[in-house]
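For this view, one protein chain was removed and the others were kept in their places.
A, B and C label the chains in the order they appear, each numbered from 1.
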């Protein structure tokens, strides 16, 4: 907390007229001391700081990110994110990135798209970068706004509805390139170098490699690795080293390796056994999976009685899988969650978000997944969580 | 409804491939005809068109006016009003005036205050006039944004918190003057000429007369006509010819004549008898009164068990008074209303607004005040109603 | 306009992809899938078609045996996603006063119980005012991620308008589904 030294007007008026805070008489406690107004500042994130992106559908122009201490269940602050923003947080939690749209008259005038950099501890705006007014005004997913692995560039998903990726140089704080990615969607950043892949409507990956200036120097199309007509995958990636895990609408897991010269693809495996299929269990929600890296556990938001159109339904249970053995290791009750995120590190927690209540349940990632706490009222249409 | 002739993209694609809408086979009804997208346009107001100003406290930057057919209980449309807007509607219903504040980046940058003119039938913006960035960011009341009686000027209440009135020339569509009104609040427009009065903290009226250019040419202070310490009046006026009726926190009615050379003041009369006083009945709410002119009936939003701080409480009953005899003529159940408005003309209705539910109950202004209809969900923190 | 140019390329690509389907029937099915996208429509609260809770709860007509044009389970809202313009001062086919129809739209296929036919329904957004906030209605049938942009609904379909602010969605009969008469 920083003390605000400057005395404010009107505040000064009663002060000078109030009885001075004298020492108390005998047998009576001392009166409360005079206080000064202060300003909170956050400590660096501890691994369980949640950043919850709220679309505020009923008042979309006033979207925001709620910052929450997930372990203590305490509300820490807000960042205004504006209209249809894409958001992410730097790996060290020092910067919160917001790609958003403004109009000079709230809803009219000339559209301006910008990337904003907010300080992760003061929650103040540190910088604003103009970008082409093509930014996707979309639900914020993990793969819509993505920093390069070294933090130099920020990739922004565009849609007009033709698709492309805007490249922002975070060091120079300027827009550097727009890379067409026709028919492809999402940004899957590679662990090494300035390279991203994007998932295309024909079931392939398009991989774009940038030069040092952030311009595309090569583009390569992979073989088809999934069938978008028969088994569409969610674009939300889980990351384990240089592997990316995607699940499909019908409950298959696709592992994609983003290393070496070109992507590699493992054979998909199913989350479901015969009994699960009979009950039509399927993945569902927005942020449909999360992964605890140390234990290699993949959590999937699942519902039964699945059918065409149920792929965003809230979950009935959260199923846990060991990704190396590809076996289910737990079935955890859900709070009707649409989004999941797991923290890593010393106190790993599994967070599940119910959008209607703005409710986040935190469970320990440990035997039995005991419930640690529940916070409610975290936003109105919160869809996306990150944790640092 | 206007047909939109221009075909839109993507729409054209399926059209050319759809089976043409052939004539039906025997014994089968003809298929539905192909439709075109259209745009609604309102008929001129019929005397029961409601304009409901919604502050949207949880998302104040996205305030709006809900336009409702009060007689049919039908939602007609919205006008975006922005942040802390003051609103009013021209007497003929052709123009909706909004005085509001914008920032180029939603909540940051240089503040711009403007008066907007929206068309009452198309609900489109017709004009925007820059005004000094001093507009009161306040709950919209009847006396906060007021046209002159001939419609030439629009008066805007300012607060920085020092108080003044901005004069806008609606013909020339420009700001013309700022008139200091220190210690005074609200704009009570006179029926004749370019003159307004404002209620001052010492219990007087300050009357300002404008010249043809909208500049103040004289200022006159009235004698004290109420005691703000002992019996503060609400600034919301009821208008009957050139008389203005104000009620006080303690249930007295102050009649002020705004005609001739200077204001005239009648002796106040009480809404309460001894029994009412014993139960501590008091006025309460935001738009605490309304008046049906043809019958000379004043409606007051009343609650019992009144106490210091209850002057904005929702009403338990709506009490009706004949203003010429100063007698109560009815006690009407209330829907927990905070605001009242009465329509005039052939189908006079009494509207009462419950802010928590966004619920408006319409009753006929006739013996027994029978309920005509109830509409709910009219906004989130709707506080102020006008009817044309 | 730069925007239209981009769209032209987009349309061509789409058409080529779709044309991989051999039969006209298959071709059409592909197209209607492609176009059954999200008329803005944040897929925030996925409701069953039979669950008109959202629409019913906020400014909609009372729940009846026969759904009306302000009920989420009205037949032509079978793939709508957003605020129903019928609750916002428009109708099933008209934008509320002062708003602007979207420059891009998507199409669903809905079954009309009154005549037993399946119709192609164009879901246009009405734009240029902030969110209407009344009668939210959402289904996700045949919705797919953004790599199938024509059927993606986690995105604002007012995106191509001068003011990209989303207000509400209309549902317009544009034809019979292939094979119907």
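To be clear about the criterion, a residue touches a chain if its C-beta (ideal position, glycine included) is under 8 Å from a C-beta of that chain, and two chains touch if they have at least 3 such contacts.
Please read all numbers here as calculations on a predicted model, not as lab measurements.
Chemist: Based on the whole assembly, the unshown chain contacts which displayed chains?
Modeler: Hidden chain, whole complex, touched shown chains: A, B.
Chemist: If the hidden chain were put back, which of B:90, B:122, B:264 or B:310 would touch it?
Modeler: Result: among the candidates, B:310 touches the missing chain.
Chemist: If you put the missing chain back, which residues of chain B would it touch?
Modeler: On the side of chain B, residues 55, 57-61, 83-84, 101, 103, 106-108, 111, 136-139, 141, 157, 159-163, 182-186, 198-202, 228, 232-235, 284, 286, 308-314, 355-356, 381, 383 touch the unshown chain.
Chemist: On chain A, what residues meet the omitted chain?
Modeler: 1, 4, 8-11, 13-15, 17-22, 24-25, 28-29, 31-42, 62, 64, 67, 75-80, 118-119, 121-125, 375-378, 380
We take it that only the chains that are shown with their structure count from here on.
Chemist: In whole angstrom, how far does the Cα centroid of chain A sit from the Cα centroid of chain C?
Modeler: 27
Chemist: List the centre-to-centre spacing of chain A and chain B in whole Å, with centres computed as mean CA coordinates.
Modeler: The mean C-alpha positions of chain A and chain B differ by 42 Å.
Chemist: Please compute the C-alpha centroid of chain B, do the same for chain C, then give the distance between them in whole Å.
Modeler: Each chain's C-alpha centroid was found; their separation is 36 Å.
Chemist: By residue number and range, which residues of chain B touch two or more other chains?
Modeler: Touching at least two other chains: 62, 80, 125.
Chemist: What are the residues of chain C that contact at least two other chains?
Modeler: 7, 104, 129-131, 133 - these are the residues of chain C that touch more than one other chain.
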